[in-house]
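All protein chains but one are shown at their positions in the complex.
A and B are the chain letters, set down in written order, and residue numbers restart from 1 in every chain.
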Amino acid sequence: MMEGLARSSRPLRWAIRRDWADAAILVAAILAGWTVASWLLGEAVLPTPRGTWLRLLDEFGDPDFMDHLEATVRAFGTAMLIASAGGIAIGLTLGARRLAGDVMEPVLITLYSIPKIALYPIILLMFGLDISARIAFGVIHGIIPIIIFTMTALRNMPPVYARSARTYRLTPFRTAWHVLIPAAMPEIVAGLRIGFSLTLLGTLLGEMFASQYGLGHLLMRSMERNETSTIMALALLLFAFATAASYGLLRLDRYLRH
Amino acid sequence: MKPADQGRAVGEGHVVLDEVTRVYPARGRQSAVAALGPVSLRLRRGEFFSVVGPSGCGKSTLLDLVAGLSLPTEGSVHFEGRRISGEVPDGVAVVFQEDACFPWMTVFQNAAFGARHAGLPRTEIRERVDYALSFMGLAGFTDAYPSQLSGGMRQRVCIARAMVMRPRLMLLDEPFGALDQQTRLLMGEETLKLWRDTGSTVMLITHSIDEAVLLSDRIGVMSTRPGRFIEIVETGWGRERDSRTAMDPRFGALQSRIWGLLREESIKALGIA
Partner (left out) sequence: MSRPAALRLLLVVGAVALLEIASRLAWIDPISFIPPSRMAEGAWTILASGRYLDDIVLTLATAGAAVLLSISAGFAGGIALFRFPRLRRVLDPLLLSWYAVPVFIFYPMLIVLLGLNRWPLVAIGFLFAVAAMAVNTLNGLERVPQVLLKTARTLRLGRIDEIRLIILPASLPFVFTGIKLSVVYSFLAVIAGEFILSGAGFGYQIAYAYNNFDNETMYGLMLLLLTFVGLVNLALHAAEQHLYQRRVPRDG
């Protein structure tokens, strides 16, 4: 059996190397396509990859930019923390009690499809114009998929796990910590991946709409001034950040699935 | 034919069921379902008892009641003289039909699960788990994950996990249902070895008449839903039995007798289903 394991890891290593090669090809293809589009449309409309990169470096040299970046990091970080912890806790509660889950599932799905932008005025009126409003925007965007994924994971968990825990006389808390959460972990991570993107989106939208600080505000300003190079630079930064985080969570998911 | 144990007072016996029934209450448009009973039974300490019956007769419900996983609607269940009420008592271990291996734990961690939460010291846990795993033939797989094992091996892990607890009562709910015939026969032998090694009382739920006749001291033959014991059959096998018992001339007679009792019930069950 041990031999079998060693033999199977060789094709696996090739597969991983090929995946990295594919990723490199994709990046090259995107850059090539981007450059061509930039030539066709003109640099004023769509800056080249190189132009965008240089602009981004410029921004990092600007102390004002770093203030904005810090504002976004703080708002997003807090929102992500609240959305994750709150989402998982609520999801576990709704998932553990069948009736609660049955009642809330359609409600959550409906809330998910409401254009949350339409709720922004209410939030602004409730929280004012400071960072708590932006955190609230982020949370309302990201918390619902985390709840839904966690809840669904528990509801779809094989009932035999919980029954086994009962036969070993585990207390409810121990059952939740040692059995329910590990069993639901892969789905929870999937929910966190989506929650991550949406929380980031929500925070940025909040900054775009009602703030003097943050990357979202910078984006809004660049749009109004038609500074396409700044728009692209910031978009690139956000995209790279989100990709890195998504990839990291994906690896975590694969690790947890053994 | 009345089951031999009906009518005696509660008190004698390792496990005592006294006129137990289980009725699932009405829900919405579904009317109430009488799943089991009335059932009375006394298990002797250290005996190997099997329950055979047609599908849906309430065999698993019976096991749930004995394990303390659910409460009877009427009647009482006593284990070692104490009444079971809503909680799984100490000294009872269950092996389920479904794969209950936790996929995020290694084989060792799975087997050690119950012992860990019972607060046993680490050295003791290590000793017991190593013993149980090698007893079940899994010595080389302590660090493997369930996804790397076959169905039969995973079921053995679950049995090892139960064994580590040194239970006085082992409940097996069709544990070999998902396995092929050959593996089943071998697992049957393993179960007998386990039973002799631990000295615990064993209650096995199965739909296989062969398995029940081969492994048990006594067999409870159950009717269709609501399940009641039609008859309790004594096999009279010696303690040192194994799969070769099937060659004993009495084996065929017992099989026929049980099928004779069950055939009618099975026909009824299929008609109802």
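In the analysis below, a contact is a pair of C-beta atoms (placed from the backbone, for glycine too) under 8 Å apart; a residue touches a chain by one contact, two chains touch by 3 or more.
Please read all numbers here as calculations on a predicted model, not as lab measurements.
**Q** In the full assembly, spell out which visible chains the left-out chain is touching.
**A** Taken over the complete structure, the missing chain's partners among displayed chains are A.
**Q** Of A:56, A:75, A:170 or A:201, which sits in contact with the chain we cannot see?
**A** A:201
**Q** Among A:54, A:176 or A:235, which one is in touch with the chain left out?
**A** A:235
**Q** In the complete complex, which positions of subunit A touch the hidden chain?
**A** 19, 22-23, 25-26, 41, 45-46, 99, 102-104, 106-107, 109-110, 113-122, 125-126, 193-194, 196-198, 200-201, 204-205, 208-209, 216, 219, 222-223, 226, 228, 231, 234-235, 238-239, 241-243, 246-247, 250
As a working rule, only the chains that are shown with their structure count from here on.
**Q** Could you work out how far the Cα centre of subunit A sits from that of subunit B, in whole Å?
**A** 47
**Q** Touching subunit A in the complex: which residues of subunit B?
**A** So the residues of subunit B touching subunit A come out as 67, 69, 87-88, 90, 92-94, 96, 98-100, 102-105, 113-114, 117-118, 140-141, 144-145, 147-148, 165.
**Q** Considering only the defined contacts, which subunit A positions touch subunit B in the complex?
**A** Those in contact with subunit B are residues 1-2, 5, 158, 160-161, 163-164, 166-170, 174, 178-179, 182-183, 185, 256, 258.
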